[in-house]
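In this view, the complex is presented without one of its protein chains, the others remaining in place.
Right, subunit A next:
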Amino acid sequence: MKIEGYQSKEHYDEMFTSEGDVRPHYQEFFQNLKKTPYKKMNHLQFSANQTQRAMGMTFNVYHDNQGLEKILHLDIVPRIIPNEEWKKLESGLKQRTYALNLFLQDIYNDQKILKDGVVPSDLILGSKDFLKPCIGLTPPKGIWCHITGTDLIKNKDGEYYILEDNLRCPSGVSYMLESREIIKRAFPNLFNKGGVMPVSDYPAKLLKILQFLSNKSKPVVGVLTPGIYNSAYYEHSYLALQMGVELVNGVDLIVEDNKVFMQTTHGLQQIDVLYRRIDDVFMDPLTFRPDSMLGVPGIFNAYKAGNIALANAPGTGVADDKAVYAYVPKIIKYYLDEDPILNNVPTYLCREEKDRQYVLDHIEELVVKETNAAGGYGMLIGPKATKEEHAKFKELIKSNPNNYIAQPTLSLSTVPTLCEEGGLEGRHVDLRPYILYGKEIEVIPGALTRVALRKGSLVVNSSQGGGSKDTWVLYN
């Protein structure tokens, strides 16, 4: 198909330079694209949609009355990352994960970093995500964040910036895996020729890091889900299926003598490791929120007694707070005595008076975020918002400054995307690679690339009109 008139000047485009030349790592794909008639591309896209529907690759949306299950649109044009670029990402993510893990261990134990005044004590100790019951705890093998899904974007300068460290229960990995299978069918000849690194061993690797947490030779592992109404239920069952472990609900588990048991047709069976996809505070109504119907009463005591390993460990949420984010470069420096390999986005903390004033004065240029919100909710994109919205957020910030941070508006890079109107147009993307922390830290050579399908939109969240792309990391 023809790719004339493609706009790659305004933003960094992953396929084309601002002069309109194809970047070397997209060469193979581009040659193929040129030979593929437009009709065929549309057909491939159609088949991909059909496959997703048949697979039931759905997520649930809460703020939508159009029906519970939705498909995350998968655009067939991949996002390709050259190996050199990936190498840097990989080492940067490892460094960051390692440091954040040390940070978590520290703040729940010796609190040296707080005592040394590198991170303000009140920011941590006053955070609702700082879980007091975890004080003095060291999780099995000292690992807190077993599975991390860090969000990055590429700015106009062609550099990656970390947007968010997701240390709780990052979702989306099933899309990375299933999308790959679908795209392999769409471009069967490109993978081998183009040298795309595989991601399909993710479930095996995940199982390994989970088993690593137990000292038993054959530990029983399970995935704990809040249930079928959770937006990521598809993923929970997918991962359980792929790992060959049980998918359990809170009601399936029962705690006796500080041990956790599954209720099976043949009586109680002990479970040793849980990949839990339930938020910290819903895990145990006896320790945390008493109204939680999802969790397992008594599981926290079993965890404290060392009879069950939980991944991720309870309490990690305090470290991926958007305000703590601003301190991560210092955290890396403090524990590792290294400069951060990956950039942070400059962040204004509304809790600090100087920063707050700057934010209030420049709100129309900034992106304002709630420190604890996720999924693109509670967010203001200054340049795109109305005067009324600016005023509303100013009030919000003044009334609860701790709850807000602001960052300069970044220009998200674009990737050519098949559009409903026909043809390819640049759409903004972000990047969520997955990092596993077991015996060692490993970054899976692939990612979830989320794409804002609406023209000009910067919001890539699936709950707000975002789609996804397969992400190819090249061997060379």
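Keep this in mind: a residue touches a chain if its C-beta (ideal position, glycine included) is under 8 Å from a C-beta of that chain, and two chains touch if they have at least 3 such contacts; residues count from 1.
Quick note on the criterion: contacts and distances are computed from a predicted model.
**Student:** Identify the UniProt protein name of the omitted chain, choosing among "Nitrite/sulfite reductase", "Xanthine dehydrogenase family protein molybdopterin-binding subunit", "Branched-chain amino acid transport system permease protein" or "Alpha-E domain-containing protein".
**Tutor:** Of the names offered in "Nitrite/sulfite reductase", "Xanthine dehydrogenase family protein molybdopterin-binding subunit", "Branched-chain amino acid transport system permease protein" or "Alpha-E domain-containing protein", the absent chain's UniProt record gives "Alpha-E domain-containing protein".
**Student:** Taking the full complex into account, find the residue in A:135, A:228, A:305 or A:391 that is in contact with the omitted chain.
**Tutor:** Looking across A:135, A:228, A:305 or A:391, the contact with the absent chain belongs to A:228.
**Student:** Could you tell me which of A:83, A:138, A:249 or A:402 touches the chain that is not displayed?
**Tutor:** Of the listed residues, the one touching the omitted chain is A:249.
**Student:** Who touches the missing chain here, A:40, A:53 or A:193?
**Tutor:** A:53
**Student:** List the residues of subunit A that touch the chain left out of this view.
**Tutor:** The missing chain touches subunit A at positions 53-56, 223, 228, 233, 237-238, 240-241, 246-257, 262-266, 285-286, 296-298.
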